[in-house]
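Sending over a structure as structure tokens; questions will come in a sec.
Only a single protein chain was left out; the remaining protein chains are all shown in position.
Let's look at subunit A:
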Amino acid sequence: MKRMLISAVGALALSATMAVAEYPEKEIQGIIQWGAGGSTDTVMRSVTPHAEKALGGTVVMQNMTGAVGAIALNHVAGSAADGYTLLMGAENPMLYKVMGLGDKDYNEFIPINILARGTPMLVANNDAPFNTYGEMIAHIKANPGTVRFGSTGPGGLPSVVNAMIGAVEGELDVISVPYDGDGPALTGLQGGAIDVMPAVLGAAIEGIRAGNMKALTVFDTAENKHLPGIEAVTAANAGYNTYLPWGPFFGVFTPKGTPDDVVAKLGAAYAEGAKNQEFIDLMEGRGFTLMGISGDEASAFLSKWQQGTAWLLHDAGLSKASPADFGIARPGE
């Protein structure tokens, strides 16, 4: 009996070490937080096949939508921390706590790779009576309560950009029309349902190139090479330097507690995948800034992003709870 037990334990130990040595020994599940065809989906589906090659395994990607991504996040956070369930997400979980959308965020995860960051910008309907950021602000101040801004719900990119504008220019009297995503909002913009939309550059660039909408400004500290001649918002008002650069990001995460060597393998695989020229071309073509950070650097980036954005929204009166309640320090404190 005793010998049997020993050999059983031995076999178990052996198989455990083998499992680690041979990771991945089965299919890996990649849970995409957003729907098929969206930005997160596209980024993940284009980088993962290259990462698979480096990893020597298969990552089966699956979209799990609902509750602004919280369902996917909770699902992965609740699965075994063995590197066989990955979360492929965007920036918004870092706002779940202050927005009252959930009690978990990326702090429950180890970042495998934060792949890229998008640049926000303001686009306007072609018939809008302003062509630059300065003209827009002047027009809104002269005609309070007439300009229609598109938004995508609390915590979305437009709400953060609006909070920034409010913090820098003072409260603006505009009508905020809610949409369920920047795609439908940009469609509404072209049809004249809204006048201005804060959107990520990649989503708007083709429409601007075709002349179906016009670019007002780029929310960055410098001009963007995809939009020559469109001034950065910091040139119009230096007050934005406090908040920029800021942007939504995409990353691959694994639950905390995943064995270090598995994290290392996944990290190496995604770092390799992100170096693929096709992926780089694709990302740059869509106006994304490649980041490719992981480990402590990624964790530092995440907490800085969370501090800045959470407090910005809180100060604008858009949050449900104070960031301080969750131990999120005010930037610079």
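For the reader, a short list of remarks on this structure follows.
Please note the rule applied: contacts are C-beta pairs under 8 Å (C-beta built on N, C-alpha and C of every residue); 3 or more make two chains touch, one makes a residue touch a chain; residues count from 1.
Methods note: contacts and distances are computed from a predicted model.
Candidate names were "histidine kinase", "Pimeloyl-CoA dehydrogenase large subunit", "Peptidase M4" or "Tripartite tricarboxylate transporter permease", and the UniProt protein name of the unshown chain is "Tripartite tricarboxylate transporter permease".
Within the whole complex, the absent chain has one touching residue among A:Gly153, A:Pro245, A:Gly292 or A:Pro331, and that is A:Gly153.
Contact with the omitted chain, checked across A:Ser79, A:Gln190 or A:Ser303, is made by A:Gln190.
Annotation: of A:Pro120, A:Gly207 or A:Gly308, A:Gly207 touches the absent chain (contact as defined above). Among A:Gly38, A:Gly57 or A:Pro198, only A:Gly38 touches the chain that is left out of the view. Touch with the hidden chain on the side of subunit A covers residues 35-38, 41-42, 45-46, 48-49, 61-68, 70-71, 74, 99, 101, 145, 148, 153-155, 175-180, 183-184, 186-188, 190-194, 205-207, 209-210, 212, 278, 281-282, 285-286.
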